[in-house]
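Heads up, one of the protein chains got dropped from this complex, but the rest are sitting where they should.
As written, the chains take the letters A, B and C, and residue 1 is the first residue of each chain.
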Amino acid sequence: MGFRTYLIRRIVYALIVLFVILTFNFAVFRLMPGDAEKMIIDPRFSPEARMALRKQFGLDDPPLVQYWKYITSLLRFDLGQSFATRRPVASELAERLPNTIVLFLTAFTLTMVIGTAVGVYAAQHRGTFAETFVTGAGLFTYAVPTFFFQLLLLMLFGYYIRIFPIHGTMSAPPPDGAFLRFLDRVHHLILPAGSNVIIGFGSWALYTRNTMLEALGQDYIITARAKGLPRREILYHHALRSVLPPIVTLIFLSLPGMVTGAVITETIFSWHGVGRYLMDAVLQQDYPAAQGAFYLIALAVIISNFMADLVYGLVDPRIRVGAGERR
Amino acid sequence: MALLEVKDLKMYYRTLRGQVKAVDCVSFEIEKGKALGIAGESGCGKSSMAITVLRLLPSNGHILGGEVRMDGLDLLSMSEEAFRKAIRWSRISMIFQGAMNALNPVHRVGNQIVEAILTHEDVSRQEAVERARRLLDMVGISPRRFNDYPHEFSGGMKQRAIIAMALACNPDLVIADEPTTALDVMVQAQVLRAIQDLREKLALSMMLITHDLSVIAQTCDDVAIMYAGKIVEYGTATEVYKKPLHPYSMGLVSAFPNIAAEKSPVRSVPGFPPNLVSPPEGCRFHPRCPLADDKCKTEEPASVEVGGNHHSVACHKVDVTAGGIDIWVQ
Amino acid sequence: MNGETVAGQAAVQPAPRRKRSGIADFWAQYRRRPYGLVGLVMLAMYIAVALAAPLLTPYDPRKTEFFLADRLAAPIWARFIIPRFRNAPPTSRYTIHPDQWKVERQERASLSFEEAGDRGETAVIRFEPSVEGGGGARSELSWKVHYGFNPPNTFEGKVTYRVEAPPDGMTRLSLVIVDPEGKEYDIWGTAVYGEQDWTTAALDSRDLQMKTRLNMTIFDDPAKVIFSTKGDYRLVLKASSESPSAEAKLFLAPAKFNILGILHGLLGADHMGADLWAQLVYGARISLIIGISAAVIGVALGTTIGIISGFLGGPVDEFLMRVADVFLSVPTLPVLIILSAFLGKNMWNIVLLVAAFSWMGSSRVVRSQTLSLKERAFVEAAKAAGASDAYIMVVHILPNVLPLVVANMVLMMPVAILYEASLSFLGLGDPRIPTWGRMLQNARAFGAFTELAWWWLVPPGLAITLLSLSFTFIGNTVNEVLNPRYRERS
Partner (left out) sequence: MRARKFLVPVALLLVLALATTIVSAQEKKVKWEPWGPRVDQIIMPIIKDSEAQLIAFERGETVVLPGLVRPGDINKVKQNPNADITVNLGFHMFYLCFNMRRGPLDDVAVRQAVAHVTNREQIINQLFQGYMLPLTSFVPQSSPFHNPNVPQYPYNPEKAKEILDKAGYKLDKATGVRIDPKTGKPLRKMKIFTPTYEVAPTSAELGKMIAEAAKAIGLPVEPEPMDFPVMLEKIDVFDFDMYVLAWGLGRIPDYLYTFFHSSQDVEAGYNTPGIRDPELDKAVEAVYYPPDLETAKAAAAKAQVILSQKLPYVTLYSRPYMDAWRKDLVTGYVPMLGYGAAQYNNGWTTLNIRRVQGPGGTIRWLLPEEPKNLNMCVASSAYEWEVLGRIADGLIAVNPETLEDMPWLAKSWKVETWEPEPGKKGTKVTWFLEKGVKWQDGEPFTSADIKFTIEYLKKNEVPLYISDLQDVVKVETPDPYTAIVYFSTVSYWHLYHAAYSFLPKHIWEDVKDWKGFQPWLEPHPKVKGLTKVIGTGPFILKEYKPGEYVRLIKNPIYWRLNPPKK
């Protein structure tokens, strides 16, 4: 199987998943109770006014036509209008997306960098405190619910020792000057991103350590040691380099988990992002909004899965070169 | 003075279940240009001894005593860094068992050889690449495959590439650890022939580890039979192969199809090697030995020289075995 | 979930069939692993707590027993570690039986006791008919209570009485609290014209009428003011009657007087005054039920699919594995959020949903194991003997993948528990049952933060953590035993 065949297969596969998710999205929200008019209960409303409001969001077409319209408008990123705010869902999501990306990328990068570094460190210092720490942290953070940990941090550092803001992505209004603004954003980012890093790095480090140990136990590592290569060289050039394909793949495979984790993090820290938008929309039965947010999240997940496949293909010479062709 | 001199070497692994006495008071010597074969079943400490010599022990392996000398130089007391630079690969190189995994799958084969050269010798990369190509050529691999990845090589090619790599820095001693396991018979023969040729061409000293005595008989000058962390019999290859004195050696010899005596049935030594955490008292082989008596169960036999040619054996029943009866027939 | 890597990684490795199988052998290996034992002990404790829940707490959170204490009451032991609770009051509940009233003063009135049907014993105050110029009759009864804590936030009480009087009679009733320094607080009063059947008057320090009577504003707390000193308090019932034509009678049934505690029970009380310890203990039941049933259903589903897929192969296999891929590619938590909002907040919905999105891992493992089993001689033999596919799958394949399935199931449980907790925490849980996620949600939504009520937040979170930790320990140990790759290298 050459890389191109591989790529095409993955693309087709991603499209199928996308299609399934779109259909799910369509079906579920058509079946749910409630409509736009329920969002406004105002004693001044006559039955006529309520009917008019229903019509404004009304869906009179037969289901198949609706489905076709839904698919085509989604592809144009027309996600409809929110029941709650009467704004285009697409523009509301566009406002929130950068916030989510900032939070997400910060947490993600730090988790990966710290997790990998700690994991590598633990792998080369077997039987030391570092290793115990990584194993312990990995197990513990695997078991501890993220939201519980975040609530604790929030209570401790937001309410008890009030050194971090408890809501939002920036001060209202942010300070003047680009640098101060940046610091302000960082200040708001520390708790939500930091909590994710702490929760995430443990199992990541544990995973890295385990794969590294496995790699270090491989015969080619003994070969490298026998060759008299310096320790550093063995560790990075041989061990780490050879576990890179699974690690990088897993990085991308863990993207969806972190994307969905954003729902909880953003809810807890009142972070103006896509995850919280989904949550608010679901709780308010604002279906177009929930649908749009879900679409976006699903898209992100599909893309990151696809990227994982792609990167795996790129990093692993066995796929890149086209395993088996020359044998 | 021998090239490599191992004396009373003791190496234990520490595990949760206790100490695994993998190498227990082992002594032998390898003369310059000679080949020593070490034979035994798997799990008897052969490979452990090899990596002890190269100091490639895992973190739970500890050398508890004895000495390893090379040209009189005490290898065990050297600093790790000095040892790495001065000994590994430049003086002692190793051909590993498991042709599949000894090469790093994510690096090009040629580069893995170059890397070894550059670590130990102050030459330009260009030169190193040249030498690596030559080495590949020497073991019968087209230098054009320099840039291939290991998975593009067949098993035999990989093993030959490893041999090429082992020769990269002109070592004095090559330790070959089961160089032919995991290869099919045809390829085994090829590889063995390659090793043999090179040894003759380059006048290499070699330590060949295998469970297949016939291989040793073909390639080595001397042989040491290991059982449960100890050397039970030591002598010249032909002598031990023709006239083994230890019941275990006898079992090993008869366990392998002898090309010369095609009619004898294929057998193996009955039973399993002991648990090295708590090896049997007395002679470690006594639970499996058809000759064992009470003395064997309590008293550890010392190694005694029998006849000339440094042929020594550690067995209380030498007088019986020296009679030349095939004890494994009954 | 952050842990998918660990669980998934463990799940990918198929356990080879062990020749020396048997539970005894398994246990012999298992018991040597300290982590596995710790996990078992912890799990056993949880199960014990879950089973013994009714014995561990007098309250049943499913019955939503509220107002046991003041809102956000702290645990009793907070008194020893938090200065502001050092001398805070626990809840005191008193029933004042008719014979506990002490006569303070009687003017042309007399006190006696009589049975009054289902009301039990009642006190009867008889007032003589009033005379021209001589004024009415009056009576004062008192009941003493010692109060030795810092001021409470709330007190409440109930007085049940009946008046028998001629139509022209007027009976006045009032309640006064006299503090240790003799200061009087007139907390309640009423006037009855003529007859009055049994009625219950509720006293409440939060009541606007009481505040008005005490000349306080809506934002003042009578309880804080009245019980501001320590010592003996008296609750005085003052009754008077002006009844010209005939004698009047006042009947008193047992009265109630409660001071709602700022401290309560082992873990305090929530925003509705409900017992938190009871919620925690009953939460263990729910979490175990949810975790176990979701994992069992999910893994059973995965096993079925895995065996069918692996055994039948071909297009069936291809289809089922693509379905698994799709399920794996779906963002689980958002889907669960949406579906649980759609299907309704019901515990079994959550169980089914979690199961529906967690079978893929085990189906893959089982499938690969089935693939290798399929080639074994005993399967070939069974085929040759003419056994049907279904028979082979159930009788030959299933028992051989079972150890693998068990390990998977145990590792699945913490994942299911965490999902349920997350959903409950997001407000999508079953509102009728006490779960730890819901406790955390309530703590967040109803004031635990501003009150820094960590005793509301920490126990449920820790309970979830330790439970999933114990499952993880057990699961990993089971895997280690069954899967040689997990054994330490040495």
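In this section, contacts are C-beta pairs under 8 Å (C-beta built on N, C-alpha and C of every residue); 3 or more make two chains touch, one makes a residue touch a chain.
Fair warning: this is a prediction, and the values are worked out from it, not measured in the lab.
The chain not shown here is in contact, across the full complex, with A, C.
Of the candidate positions A:Ile166, A:Leu244 or A:Leu299, contact with the hidden chain is made by A:Ile166. Here one chain is not drawn; of A:Arg10, A:Arg96 or A:Arg209, the residue touching it is A:Arg96.
The omitted chain makes contact with chain A at the following residues, 32-34, 37-54, 56, 81, 84-88, 91-92, 95-96, 99, 158-159, 162, 166-170, 172-173, 270, 272, 285.
For chain C, the residues touching the chain absent from view are 64, 66-67, 71-72, 153-154, 156, 197-199, 202, 204, 206-208, 211-212, 215-219, 271-272, 344-345, 427, 431-432, 438, 441, 444-447, 449-451.
In this text, only the chains that are shown with their structure count from here on.
One finds 52 Å separating the Cα centroids of chain A and chain B. Rounded to a whole number, the gap between the C-alpha centres of chain B and chain C is 68 angstrom. Chain contacts: chain B has residues 58 touching two or more partner chains. Touching two or more other chains at once are residues 217 of chain A.
Taken in their complex, chain A has these residues touching chain B: 126-127, 217-220, 222-230, 233, 237-238, 241-242, 244-245, 316-318, 321, 323, 326-327. Of all residues in chain A, those touching chain C in their complex are 13-14, 16-17, 20-21, 24, 28, 31-32, 138-149, 151-152, 154-155, 158-160, 199-200, 203-204, 206-207, 210, 217, 250, 254, 256-257, 259-261, 263-264, 267-268, 278-279, 282-283, 285, 290, 293-294, 297-298, 300-302, 305.
Per the touch definition, chain B reaches chain A in the complex via residues 51, 54, 56, 58-59, 84-85, 87-90, 93-94, 96-98, 101-107, 115-116, 119-120, 149, 151-152, 154, 162, 165.
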